[in-house]
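For this depiction, one protein chain was excluded, whereas all remaining protein chains were kept in their positions.
Moving on to subunit A:
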Amino acid sequence: MTSAPATLPPDTAPGRRQRGTAARVRRPGRPPRPGRLRRGALPYLLLLPALLLELLIHLVPMAMGILMSFRELTQFHIRDWSSAPWTGFDNYALAVDVNRPVGEALLGSFLTTCLFTLLSVGLCWLLGTAAAVFMQETFRGRGLLRALFLVPYALPVYAAVITWAFMFQRDNGLVNHVLHDQLGLGGAEHTFWLLGDNSFWALLTVSVWKGWPFAFLIVMAALQNIPKDLYEAAALDGAGIWQQIRRITLPSVGAVNQVLILVLFLWTFNDFNTPFVLFGKSAPEAADLISIHIYQSSFVTWNFGTGSAMSVLLLLFLLLVTAGYLLLTTRGRRDADAR
């Protein structure tokens, strides 16, 4: 996954002022063009390498993927896939036909993923925000706690998730040992966490554990920018903690939350590593997330055309959601700003 800082270039305003002074000292006889052109083109020139690489690394494979989704790309053709026959929308028809096993399984997986993402993002945000608000108070050991909270985010995904996989084992796992043997919850019979319907909750647990430190980190950074005197003024006016959080904290971090929730949503919806390490090549139905489902539909069954078609559908869905989300939240905030 790539991520880029979503902050603004801090020097926009000074830049403008400089240009203004340059224009004022310009002597009448000199032709203005070359200098201004150079200055105007420079940012784009500097951006060019990054843009080209972005094109190469992301957009070209994406275009290839879209191309592949219109072909019958099975093992008979992967060696020279320009020879794979064109199939038009057959791959798509197969993927969305919910009356046949492939489409039915894809729909099931899609709904599972939606529910999973909703719960995971919600919990990650809630935990992250709550922890960040609590960590605003200065107390002894705050730094240590902050560092501790970030550990799940810093651990390599594979190592962390494989540890969870061992902890969730039925016979020798730590989770069952604590729940059943020590706390005596749910009787002496051990529970399966990695098989059947419980696998959904196991997956959600790991996902939230892995995801909330990021929310914590981002919200914590946003909180640092809220001026202290706002709280002091509110306290003087008689606002309680809860009111301060509702009236000052949350509105102040709104812009950050907008991006944070979007990023969390995309990461969680696309998450491949967690279910793959937890369940292997074929996840139980209750935890069959869309990314692993697509992997199985292409790499494991060697049908790359269908897999690509599913990927493109996923891409379209995510683009739609993202566009809708940005439109809605941005307009919502604009209205709030105008008021």
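Here is the rule we go by: a residue touches a chain if its C-beta (ideal position, glycine included) is under 8 Å from a C-beta of that chain, and two chains touch if they have at least 3 such contacts; residues count from 1.
FYI, contacts and distances are computed from a predicted model.
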Undepicted complex member, UniProt protein name, chosen from "Sugar ABC transporter substrate-binding protein", "ABC transmembrane type-1 domain-containing protein", "4Fe-4S dicluster domain-containing protein" or "YedE-related selenium metabolism membrane protein": "Sugar ABC transporter substrate-binding protein"
Residue of A:Leu48, A:Ile78, A:Val98 or A:Val178 in touch with the missing chain, whole complex considered: A:Ile78
Selected from A:Leu203, A:Ile218, A:Val253 or A:Val312 as touching the chain missing from the view: A:Val312
Contact set of subunit A toward the excluded chain (per top definition): 1-4, 6-8, 54, 58-62, 64-66, 68, 75-76, 78-82, 94, 100-102, 105, 169-171, 190, 192, 194-196, 255, 258-259, 262-263, 266-267, 270, 280-282, 284-285, 291, 296, 298-304, 306-308, 311-312, 314-315, 318-319, 322, 326, 330, 334
